[in-house]
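Removed from the display is one protein chain of the complex; every other protein chain stays in position.
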Amino acid sequence: MSPAARERRQGWGLVAPALIWLLAFFLIPFAVMLALSFAHMEERTVVHGFDPGNYVRIFTDWTMFKALVNSIEITLVVSVVSVILAYPLAAIIAFRVPKRWQRLALLLAVLPFWTSYVVRSYAWLLVLGQNGVLNKALLGLGLISAPLEIAATRTATVIGFVHFFVMLLTLTIYANLIQLSPNYARAAQDLGAGRFQTFRHVILPLTLPGVVTGAFLTFVLCIGDYITPQILGGNNELTLPQLIMLQMGRGGNFPLASALSVVLMLVVTLAYLLSARWLRLDRV
Amino acid sequence: MMRALSWLYLAAAYLFIFLPVAVLVVFSFQDGRLPVPPLQGMSLKWYEKVLSDGDLMAALVNSLIVALISSAVALVLGFLAAHALARVKLPGSVLMRVLIIAPMTVSTLIIGLGLLTFFNQIGIRPSLLATGIGHVVINLPLCFAITYAAMGDHQKNAERAARDLGASEAQVLWLVSAPMLAPALAAAFFLSVTFSWDEFIIAFLLTRFDVTLPVEIWSMLRSGLSPATNAIGSLVFLVSIGVVVLAEIFILRRRA
Partner (left out) sequence: MTAPVSIRGVRQRYGTATALDHVDLEIAAGEFVVLLGPSGCGKTTLLNIIGGFAEPTEGQVLIGGRDMAGVSPKERPTTTVFQDYALFPHMSLAENVAFGLRMRGVEKSGRLKKAEEMLALVGLAGRGNRRPHELSGGQRQRVALARALAVEPDVLLLDEPLGALDLKLRRAMQDELKAIQRRVGTTFVHVTHDQEEAMAIADRIVVMNAGRIEDLGPPREVYLRPKSLFSAGFMGEINRIPVNGDSSPLGLVALGNDRERVLCIRPESIRPAELATVGALQLGRATITDAAFFGTHVRAHATPLAAPEMQIVFHLPQSVLPAPGEIVDLAAMTWVLLDP
């Protein structure tokens, strides 16, 4: 055997375990789920076949379609608001906070990241609830006369999500800002650009790929999350993951849950294609 | 003017970021039945209650076991694959990289649901083992990506030198590659443990009788607001912070 062939064989040997694991526990399960999404339920038992009925139902049954719309709306709002809030925070840490304190400032900015995910949503419930800290504080200050009803609304879901993703995006945007040569900003100012022009024409375009990547990550994690809308949004208005869990739990309707999951994945794929195209356009 | 606005914004951002955590911790000491204002006095009784709760402590141990074992498996598989794909030109290596990274872009809900339907069909019951298998699927891409990114020409040359001096492939991996990549391997393992420890949806779908900590906390939530939830949440937070600080010191000291 030639050295190259031996090297290749060794290479295959080393990749194989990972590939087999993902084949068995990622690709095949996904294929099973895809096949299941074309099955239907008769008398609480699954009947296999090729029946697009589940998909037809998702796009024609208003309660189903509304969940899809809710999910997309919430995710878009969360992504945009998180980027808008995180960018200045990352910029202030990168450019205003003295170098030696930046690591600490960043560590603090993401500290609540380390609370349990379930507990974090619960904590927001304590803040936003009818008798929560926020209402008590606003009532105490005389700013409102009756408690705000935030808990169990879309606003609460959005706040909970934004809290999480502001931390995540601050990290990624900071990493982007700090690796820019300071000479870009100096060159722009040297050539007559003001603060705003420097940001608009130089800093923003140069960090845009990083921002889009972070926003895409936000989109993926947000649209697939069950916990936050379930704890903070309640059941008044369902998101796609809530609907999926509902189908599995109450009805045991795995085919419909599978079809909903496939739709969820298609939305993510679409988002990826859109942002990828946008990124490439920016680079041309 | 701009300067003052910056500091104001920074303060507001920190307030927003810390508000829920502060509320969580403060009301874990609530001497009353509800974790909402007014604070009726300081008490450690909820911590006592939580620490003597057998189910909760069992769930905590389960979580630790699942996190450590699944992360170790994910790290080994990810490292070996990264080592092979970074060194050897294999046909279809781009496709393999894409496949290995792919689970990162798929919602964990979908991964969990896929595994649940698959396991149902082949007759595997929901269990901690099933959950661990799922956690390897989500952490393998992470371990692969981190170790793959850390492998440079520097490593490649050292490995070539080791082979030239007569080391077998296994010796190269164990005596040269792994020690050189130690910081990346440690980071990957640490992140995997964190993600697995905190993962809810896969564990929720794939466990039944023995559950992990997030699932146990979830079932506590269903019985309404209670300072006990605050107490266990604060404990988890404290432990996580401790680990982060240790990791920070450890990594900083290694760099110095």
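Each chain gets a letter, A and B, in the order it is written, and its residues are counted from 1.
Definition applied: a contact is a pair of C-beta atoms (placed from the backbone, for glycine too) under 8 Å apart; a residue touches a chain by one contact, two chains touch by 3 or more.
As the structure is a prediction and not an experimental result, all values here were calculated from the model.
Trainee: Of the chains that are displayed, which are in contact with the missing one across the whole complex?
Mentor: A
Trainee: Which residue from A:H48, A:R103 or A:R186 sits in contact with the chain not drawn here?
Mentor: Missing-chain contact among the listed residues: A:R186.
Trainee: In the whole complex, not just what's shown, which of A:R6, A:H48 or A:H201 touches the removed chain?
Mentor: Touches the omitted chain: A:H201.
Trainee: In the complete complex, which positions of chain A touch the hidden chain?
Mentor: Residues of chain A in touch with the missing chain: 181, 183-184, 186-194, 197, 201-202, 205-206, 282-283.
Convention: only the chains that are shown with their structure count from here on.
Trainee: So what's the Cα centroid distance for chain A and chain B, whole Å?
Mentor: Measuring from centre to centre gives 17 Å for this pair.
Trainee: What does chain A use to touch chain B in their complex?
Mentor: 7-8, 10-15, 17-19, 21-22, 25-30, 32-33, 36, 85, 88-89, 92-93, 96-97, 105, 107-109, 111-112, 114-120, 122-127, 129, 131-133, 136, 163, 166-167, 195, 220-221, 223-227, 231, 241, 244-245, 248, 254, 257-258, 261, 264-265, 268, 272
Trainee: State the interface residues of chain B toward chain A in the complex, per the touch definition above.
Mentor: 2-3, 6-7, 9-10, 13-14, 16-21, 23-24, 27, 34-38, 76-78, 80-81, 83-85, 87-90, 96, 99-100, 102-103, 105-111, 113-118, 120-121, 133-134, 136-137, 140, 144, 169, 194, 198, 200-201, 213-214, 217-218, 221, 225, 229-230, 232-233, 236-237, 240-241, 244, 248
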